[in-house]
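Below are the structure tokens for one structure; questions will follow.
With one protein chain held back, the other chains of the complex are shown just where they sit.
And now, subunit A:
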Amino acid sequence: MEKWSRFNVASVVLGFGFLYLPIVLLVIFSFNESKLVTVWAGFSTKWYSQLWHNQGLLDAAWVTIRVGLLSATCATVLGTLAAVALVRYSRFRGRVLFSGMVYAPLVMPEVITGLSLLLLFVAIGLDRGFWTITLAHITFTMCFVAVVVQSRLLSFDQSIEEAALDLGATPVRTFFAITLPVIAPAVFSGWVLAFTLSLDDLVISSFTTGPGATTLPMKIYSQVRLGVTPEINAICTILIGIVALGVVVASIVTKRREVHRERDERAAIAAIG
């Protein structure tokens, strides 16, 4: 064990404090009896039950979930294909440009992504609403999926694809029967990431939305401008729960595979020894 110096402890406490104190406060106050957000008046879950009567919030939540599921799924398909193309056909012309273009949205200011998408939708005369938000989310989450899947493909043993071809499988069959099942955990992680990104996006959604398509973050933001209510705290707590669950599930899936693998390998070695 290494010794923890006071400095180390202080920096860890400070760092985690910055990260989680606001969230902890939010969660605590979502269980506050009082309507005043800053005064604790005892434990209650009444704000959670009130949520079910706030039609506006429920509608927004429904839009958000539909946008999230649809855009994450499309982004996963496109992002996976892009990653495969980038890793497999490493010698095609313009590869550097293509990979740069895939990664650019990762660092592009959201305002710019949002604005340019808005301009595009206006230019081609697309009615803004559910579909434009979904398209916008596919665009910006796709590159995250591509990054996750690409890093998995780099450690992928290409000879198993060659073995499949050798045994008579066409390239398309090889992709579905061999490549996809093997990289499935990374694809799933990519999907979870895309879904959570879509879930809490505010800026790009605001730019590309239209009448009747208000997502939860947009709704929350507009309500907060009129004052923070415990109801908002409650819905945020639920959102945090969903996102945390996603992250935990994704990491458990990865971790469990590793553990199983190691255990089986040890058993196999013990069996010969």
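Please note the rule applied: contacts are C-beta pairs under 8 Å (C-beta built on N, C-alpha and C of every residue); 3 or more make two chains touch, one makes a residue touch a chain; residues count from 1.
FYI, contacts and distances are computed from a predicted model.
Q: Choose one: "Multicopper oxidase", "Tryptophan synthase beta chain", "Carbon-monoxide dehydrogenase small subunit" or "Spermidine/putrescine import ATP-binding protein PotA". The correct choice is the protein name in UniProt for the chain not shown.
A: "Spermidine/putrescine import ATP-binding protein PotA"
Q: Among A:178, A:202, A:228 or A:247, exactly one should touch the missing chain; which is it?
A: Only one of A:178, A:202, A:228 or A:247 touches the chain omitted from view, namely A:178.
Q: Can you say which of A:57, A:102, A:117 or A:164 touches the chain missing from this structure?
A: A:164
Q: Contact with the hidden chain only, please: which subunit A residues?
A: Where subunit A meets the chain not shown: residues 157, 159-160, 162-170, 173, 177-178, 181-182, 261, 264-265, 267-269, 271-272.
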